[in-house]
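Coming up: subunit A.
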Amino acid sequence: MYAVENSTVAEESVSPQSPSSNKRVMIDVKDLSLVFQTNDGPVNALSDINLKIGEGDFVSFIGPSGCGKTTLLRVIADLEKQTAGSISVNGTTPEDARLNRLYGYVFQAAALLPWRTIKKNCAVPLEISGHSQAHQNKQIDKYLRMVGLQDFHEKYPWQLSGGMQQRASIARALCIEPDLLLMDEPFGALDEITRDHMNVELLKIWDETKKTVVFVTHSISEAVMLSTHIVVMSPRPGRITKVIESPLPRMKDLALRDTEAFHALAAEIRAALAEEHAID
Partner candidate 1 sequence: MNQTPKLLIYAAVLFAQVALAFFTEPGFYERAPLLLFLLLASFFAAAGMMSACTALVDANHPFKKSLKIAVPSVFALVVVVSWQALTQGYDVPQVLLPAPSEIIVAFFSNLPTLWADFRQTFLKAVIAGYLMGCISGFIVAQWAVKSRFLQNGLLPLGNFVSAIPIVGIAPIMVMWFGFDWPSKAAVVVVMTFFPMFINTLAGLQSVDALHKDLMHTYAAKKSQTFTKSQLPQAMPFIFNALKLNSTLALIGAIVAEFFGTPIVGMGFRISTEVGRMNMEMVWATILVAALAGSMSYGALALLERAVLFWHPSVRSGR
Partner candidate 2 sequence: ADELTLQLKWVTQAQFAGYYAALEQGFYEDEGLDVTIKPGGPDIAPAQILAGGGADIIVDWMPSALATREKGLPLVNIGQIYDKSGMMLTCLKSSGISTPADFGGKTLGVWFFGNEYPFLSWMSKLGYETTGGSGVTVLKQGFNVDPIFQGQADCVSTMTYNEYGQVLDGGLTPEELQLFKYEDEGVATLEDGLYVMEEDLADSKMVENYAKFLKATIKGWEWAKENPVDAAMIILDYDDTGAQTEEHQIRMMTEVAKLLSSEGKGIGYLDPADYQRTVDVLLSSESAPVITKQPEGAYSHVVFEKAMSL
């Protein structure tokens, strides 16, 4: 269930065929704005954001650089506080959600601790939540296998390529099996093939575990490939221009990419993005 009550997109865009229309709302953003006070004056990073994300949805934020994708994700994660408006995550404040360890966050950079092996890196969130050694090992094993790093668990991050590091950081976020997965351009550093592979893996995990995923990307095809809903944003001030609900099935495979429906959705997103660019 999505609602954008923005000046640009005024109408309720709940598409009737949406299977999520009577789902529980996981994230509810109302009239949210965020202004950074900088030396050069205030920066309107987010302005009048209205957005509902249903449980189990896979939502992608797409838009040009600086449009506030990261900022919005950080507000959800309680890494940033809005300056106006309200937001609830799983019915509580973002802070409570964070304290309840509701979500896992994957940063754009891998952000692994260089003094810990890959395995010990994945153990960090588990150690912090106080899980038993046995449970830690089980989880780490499972998810390192999932991202294809089972043979590298004793290596240090700097002994791995950028893409492998990024996969390790995803495994780390998955280990605590959070209900909500927040991912900020997690595959930006990967080559296209690995990226495709990771996309498929992510889709599988999401489909199996019924997590809610909020995903920031620059890539149109990635957004199409993954999402149930695509949120197109535009900068200065950061706002939502359009929310597109994907007509494609939840579970997609790579073959889908050569279909008409895929290209049509990609074209729609590109058009929405270009529109904004033209104004600029």
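Quick note on selection: all candidates are chains of the complex that A comes from, given by their letters.
Criterion: a residue touches a chain if its C-beta (ideal position, glycine included) is under 8 Å from a C-beta of that chain, and two chains touch if they have at least 3 such contacts; residues count from 1.
Keep in mind that this is a model prediction, so the values were computed, not measured.
The candidate list 1 or 2 contains one chain touching subunit A in this complex, and it is 1.
Per the touch definition, subunit A reaches candidate 1 in the complex via residues 74, 77-79, 98-101, 103-105, 107, 109, 111, 113-115, 124-125, 127-129, 156, 158.
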